[in-house]
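Removed: one protein chain of the complex. Kept in place: all other protein chains.
As written, the chain order gives the labels A, B, C, D and E, with residue 1 at the start of each chain.
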């Protein structure tokens, strides 16, 4: 069954465009999407995800499994980095371990929307408010990562590298992707509440266009991800194994939490995908600023070069299979 | 009543995104919309405004209050800079006064479309041909500004700075934003007249997408406007007061002209907004070329840093209140 | 009759925007569409053309005149460069002749979509699978061009300039525009076959938006084309005549092949336009890499400065007139 | 061999290039979308969309005589609109 | 007159400019979206959209004394985050 799910997933436009981008790098085609076009797509996607999430949050009346789900999501984004940190410490120093751990505690918005597309292809319902969970998982992971450095790092860190609390909060809450996502969420919420005609007028932009832009962006992500692979090879087999097995492990924890939360299969998959995915946007930029001792190539090549493709291509259908197995449909 | 109008206006997506951008600067988030993306949005908006205006111009059969309205608009864009000039001369030199005066005589297309969104939110009808008035108000203000320098400026201006008539006309009619707006207007007009199926095929691009791109652009405008504020503080309290009171004053003149023209409340608001708004695109670039003696930070920080936010956030609902008060609905 | 067709064609938004761009250069307006925005439009157009072509290819069940048409298209893209080469050799050296010949053997995707818009304006049906013919005509022309250099070129070409077969195939099949077009075609095909809901979700992006982006891109092409004209004047009257008469000549050959293939008037026009159009994207970049001895200004100013505008403005309606004349409608 | 660095507003690019051409430079290189601050004005990226905010950085490698021809041609423009010009020594690789 | 070329990650741009301002430079020029490789890291264009991948190239023309004030201010930043600084001779056109 999983193979048929994988096949269905692979034969959807976003994943096919991802492959097209990756293949371009493999075949040394000169296809490129010059800067700042990828930035345009990523700004658009964050704005649209946030806005749509805000609408649905409003429509959900903030009721049902919303609050426990969000609390569980925050909990996961605190727990996962700690688990990751101890595993990574087996081979890596404190700085690299903390930075990678933070990335895996956080989320990848594009993995999330790929999972949403997958669900709507399978006609499995899910709640838009899951976007709120997504938005809430970015900052805690960053904070845990920085705390790990503070607690486990060398005491003789030069003075200018001693982090101040304010800086940590600033990096974790106000870095552009978190800020735009949360802001758009709020705007979507307010618009749905006070200005329903505004929702209709936004729909062609944030709604109809979304899938196409997603494909365009995934074309670029295919290029970018494959260009990270050489760095991953240099990083060694420990990190390669980590980048594939850690998401699955995190997904498994996620499934049991989802089950405990009594989520339906759609929401459960999204929750699991949030746990399994790793950040290559907000967290890396925050780490770059606050823990320059960590090797950027480590946390980028693992998250972007391997975990991201793994999740969107075969992870999502595998997680769906697991969800179907562990969470009976009567839910 | 005005407060409720202000609230309704503030709770619409474009204004909310404007605030989101402004807040990003205040909170020192690293959110930015890298060049040339703002240029993409502004080119798109000009093209779409022009095209839609052209359609409506065609559909209006060039009849009704069209011609007197346009003549009155041109008159206002000649009158306002002269009034502004004499006020500004109280404190500023000829060059700065003329440049700022020209900016306030001209218009801001984004303020105009925000007013249109406001009207359609309030279900108040207006005529698309008002775009033609908008298009006609850019050039005269530039010409008056340059004439003011010629007439009131020092006689010993170095030779290379003596403006030639051709150059003045070139700058005022062919600078990119005026040109694209007028050109798209003409294309919309011709398409509506000779190729109705072309209109339908353009609609998803120039029509459905418009509101969303407007929001995206206003997000950037929020960033840009707030970044102008420090320069405004340097410019002093005279200019700060000017940037808030002049639009209201111009709006009041506009209301009486609108009343004399017998415009309905929708068209009246748009007319008033044209009078009250100030240019930060066409005029500043034209002034930069022809009157380099004027301080760019003066005319940009006033128009963009204060008048623009003032107009779109509270100006428009205030003007609507005034229109409702002075122009009885039986009109 | 042709004049009325020309007029109808000229009064469509894409052509009007093309004129607007060209006029901006003539009048020295500072209108410009800064890089990489034109790249964004061209990537989008290739992606959308390919995707839509793939859908229609799937829907056509690969049956009917598809295979003979594609074979004939490949044949034309081999034949035309050879004819062009011998004509060009009358005045130009081997390198320039081969490079220009290759450009005319290949195709211009924007000319093609302008022809499609023209047909749908005229309510003349055509088959989407013609895009497959378009995609197949890029590479052969490049290969012929390089072979002509190899065969007819000086034997003492320095060693580093001796082309390897692999390089030729790489340049002709994997340059970004061919690659993106073919890849999107395949993705469209697969999506239509296995994931019909994916087709619906792509439609607002690849379908509804297309006409508007085409207009925007043609605005830029107007600017770019007119900027090529001075170089064309330098290139001399032989090349100027070539750039106008060669397309017509190629179109005539195309008409007889189309007649032999028994194509309906819509498909026939598209086939003829493919023959008549010349590449300014894939071929020039390939030639630049492999035959740097050829003057880039020659092959760009002819294809982009003259043949492209000629085809989209008056070529297409003329070819339509010829098609109507030579291919009786009973077909 | 000399190296000349010119930095000024993009709006004057055409004029400056005309000067360079009329001084018969062997070539030049243009970097656009450059920002900065001079003695008076800050040129910032965020105003670029208005056709306002960007500088161009033009680089010319030429011999001493050509440089002498360039000076009197570009200086008036830089004085009028703002901008800077610096030279240094360079030699062909 | 001296020419100073600073190359470092765009993320440190604000900090570096503050240093320059506090050293009272007469002006500076910023080129963003620059990529490259240093002794350790490759900075590549394709990661630019993440806010990660681009360097800034800052160019300052100033006199020797100003340069001496700049050094101690920017060097700690370059040491902390990476980046290079080179000077050469220049003279006004």
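Assorted remarks:
Please note the rule applied: a contact is a pair of C-beta atoms (placed from the backbone, for glycine too) under 8 Å apart; a residue touches a chain by one contact, two chains touch by 3 or more.
Note that the structure is predicted; figures quoted are calculated from it, not measured.
Looking at C:7, C:35 or C:241, the residue that reaches the missing chain in the full complex is C:35. When the whole complex is considered, the residue among C:13, C:128, C:198 or C:284 that touches the unshown chain is C:284.
For chain E, the residues touching the chain absent from view are 4-5, 7, 31, 33-39, 45, 55, 57, 67, 70-71, 74-75, 84-89. Taking the whole complex into account, chain D touches the unshown chain at residues 1, 3, 26-33, 59, 61, 88-93. Residues touching the missing chain, restricted to chain C, are 32, 34-36, 38-39, 41-42, 160-161, 175-176, 220, 223-224, 227, 280-281, 284-285, 288-289, 292, 296-297, 300 (touch as defined at the top).
To be clear about the criterion, only the chains that are shown with their structure count from here on.
Farthest chain from chain E, judged by C-alpha centroids: C.
Note: centroid distance chain A to chain B, computed from Cα atoms, is 41 Å. Centre to centre, using the average C-alpha position, chain A and chain D are separated by 45 Å. Touching of two or more other chains is recorded for residues 30, 35-36, 40, 204, 208-209 of chain C.
In chain D, the positions touching at least two other chains are 11, 33, 45, 51.
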